[in-house]
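Please read through the structure below; I'll follow up with questions.
Here the complex is missing one protein chain, while the rest keep their positions.
Take a look at chain A:
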């Protein structure tokens, strides 16, 4: 396949997200400007100007009219997707790390980093359709987690919130009371910080990727560990194919190995694993730096990867991909 290279960001990529129809791809990077691209040919549609710090995460509403982004400048901003105008800004006391819109786009979960004496926290806020009524208050705030929370997503029916972060523990919280419902176990869970989390298309299971060079598949309601995928590299980004039983894992390189391994240009790869057999299907090379973001088009026929090199690579699968036999 011929990947389409998009170099719109001057700094490393942090997050990629497709909209529900799969025709728009939103990219966040450390360069303060989230960008939107067309998903079929990689043509840039526009950028959202307004943040003053690295943009860590984003989410887009189901009708693709609203975009929400979280940034290290301690704000979470709501944008009009089509025009690029900023609609609202939530201010925090510390850098905002992750955002996720709930089903129905009426609620949003935001995580903030520990900063000075402030511990890390999970905030739930309401998003109004009519922005004149928009308030900045949190409906719920959850604290008490040690370390940074790298990702937080909504569980089925918006009843729960799943979080994963630096303390390597996956937690399930009740979204109305804020009570901790479940926690992953120390022995079977990750051993190093969890860097990424991706829900399956139907929301019944999710994949976490960690610096301990593995990715784990969990049931979203019971938090049972279903599968583990082992790679040689610390994992920075994970994604689940909505069409086939594949998972993609993207990673980096251990800092200690940088000088001892031969650095062939373009050899950082996104590894494909069979979701059920846990076996490696193959790798797609090309990035010049560690892969920090992965996203699958909802139709399952293309995927995008964003790297430390500032490039977004958009891959449309060949017909052979759909006939891979294990």
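To be clear about the criterion, contacts are C-beta pairs under 8 Å (C-beta built on N, C-alpha and C of every residue); 3 or more make two chains touch, one makes a residue touch a chain; residues count from 1.
Basically, contacts and distances are computed from a predicted model.
Participant: Select, from "V-type proton ATPase subunit F", "Eukaryotic translation initiation factor 3 subunit G", "Mitochondrial inner membrane protease subunit 2" or "BHLH domain-containing protein", the UniProt-recorded name of the complex's unshown chain.
Facilitator: Its UniProt record gives the name "Eukaryotic translation initiation factor 3 subunit G".
Participant: Where does chain A touch the missing chain, residue by residue?
Facilitator: Chain A touches the chain not shown through residues 1-8, 21-24, 33, 35, 37-49, 63-64, 82-84, 232-233, 254, 257, 260-262, 269, 272, 280-286, 299, 301-302, 313, 315-316, 320-321, 324.
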